[in-house]
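Coming up: chain A.
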Amino acid sequence: MRTRSRIFAAGASLALLTGACASGVGNGDGEPVTLAANPWPGSFANVHVAAQVMESELGIDVDITEIDENAQWSGLDGGELDAVLEVWPSGHGDNIETYIDDLGSVEDLGELGALGQIGWFAPSYVVDENPDMATWEGLEGNEEMFATAETGDSGRFLAADPSFVQFDEVIIENLGLDFEVVQSGSEAAQLTEVEAALDDGEPVLFYFYTPHWLHAKYDLELVELPEYEEGCEEPEEERTCGYPEDVLMKVAAADLDERNEEAYEFLVNFQMENEWQDEITFMIDEEGMEPDEAAAAWIEDNEDAWSAWLP
Partner candidate 1 sequence: MSSTLTERAEPDGAGTSGASGPRRARSVQVRPLGVVAVVALLAVVVAAVASASGTFPAAWRVPLGDGLDEVQDWVVRNRGSHWFFVGVLTPISTAIRALLMEIDAWLGLLGWPGVMLLIGTIATVVANWRVAIVSVAALVVIGLMGQWDDAMRTLALMSTAVAVALAIGVPLGVLSGRRPAVAAALRPLLDAMQTTPAYIYLLPLVFLFGIGDVPAVIATLIYALPPAVRLTALGIRTVPDDLLEVGRSSGGTSRQLLRTVQLPTALPSIRVGVNQTIMMALAMVVIGALIGGTGLGLGVLRGLQSVDVGRSLEPGVAIVLIAVLLDRITYGAGGRRRRGPAWRRPALVAGAFVAGLGLGALPFAREVPGAGILAFAEPVNQAWGAAESAIRGTTRAFSAVLLSFGLEPLRQGLLLIPWWLLILVVAVVAWRVVGAGVATFTVVAFGTTGALGLWPEAMNTASQLGVAAALAVAIGLPLGVAAGLSDRLDRALRPVLDTLQTMPAFVYLIPVVALFELGRVPGVIATVVYAMPPVVRLASAGIRAVPGSLVEAARSTGATRWQLLRTLQLPVARPQILLGVNQTIMMALASIVIAGLIGAGGLGFETVLGLTRGEVGRGFEAGLVIVLLGILLDRITQALGSDDEATRATVKTA
Partner candidate 2 sequence: MSEDGRAGDATSDAGTDAASDGSAPASGSNTATDGTAPKVVCEGLWKVFGPKPERIVNSSEADLPRDELMARTGCVAAVADVSFEVAPGEIFVVMGLSGSGKSTLVRCLTRLIEPTAGRIELAGRDVLASSDKELRDLRRNRVSMVFQHFGLLPNRTVRDNVAYGLEISGIDRATRYARADELIDLVGLGGFADSRPDELSGGMKQRVGLARAFANEPDILLLDEPFSALDPLIRAEMQTEVVRLQRQLDVTMVFITHDLREALRLGDRIAVMRDGRTVQIGTAAQLLEDPADDYIRDFTADVPRALVLTAGDVAEPLTGDGPSPEREIPADTLLRDCIPGVADGSGLRVVAEDGTVIGALGRRRVLDAIHGGRPTTDAASTARL
């Protein structure tokens, strides 16, 4: 039933939308809002918390559409989506330029409140045994430890889901390390492989990020790369520095404030700190709760936090 009401509502919102476009009237009090959920638990956590608070406290109908990160920009621009609550700016430079700066059809709603960090990760048991490996210099000369059948004598560096912008190949080459980058193809494949290695106590080095539920399940260490500084990524082919901290952001369709001012203001106020997100994603991934149940449980315990978002 849930799914059915969703498409009906989607159809209805389209009808309203075209109606609004035709008449040019922008006052749509109580108009439903469609939030994008990207395929990672953190995104689900944000969206379900926001949706439940908006529905119960503001009486706004919220639809959730599960969608790929790249396709979502077109959705915001085309009117099928109203807001995305967790954008990692480091991977979306082009989209931000096109849709926010040039077209102006998407609006920056400000920071989410969580910080993201992309980097190279290794299991703690590897770093504990080889303390040098806390930094990249320690990897030098020990690459073969990470070798697998696929990479032969070189060490294996497990790349991320291809939708993330990655510079590991360049960094590895410029740092003179003997790693072969193995493309994961999808986050699911990468996680499966990493978990297999972790369960077996094998060494593994991979691109990863926080916040992510994997950190709650396993002890992972961020391997230090040359620190990111403004401009160190230019020119790209000479880059040696690691990844900057991502200040996660929220975006919305540019006309959302005209169509549903209440929802717009709520989303501007909406915040999700790393710690909160970790709590929720842990409930989803380790306690087997559905995202909406986990969000409800968190809302129950954290009224102080979300009451501040209400307009």
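Basis for inclusion: all candidates are chains of the complex that A comes from, given by their letters.
Annotations
Throughout what follows, contacts are C-beta pairs under 8 Å (C-beta built on N, C-alpha and C of every residue); 3 or more make two chains touch, one makes a residue touch a chain; residues count from 1.
For clarity, every value in this text was computed on a predicted model and none was experimentally measured.
Interface remark: chain A makes contact in this complex with candidate 1 (options 1 or 2, touch as defined above).
Partner candidate 1 is touched in their complex by these residues of chain A: 1-4, 6-8, 10-11, 14, 39-41, 65-72, 74-75, 77-81, 94-95, 98-99, 102-103, 148-150, 152, 158, 161-163, 165, 182-193, 195-196, 199-200, 284-285.
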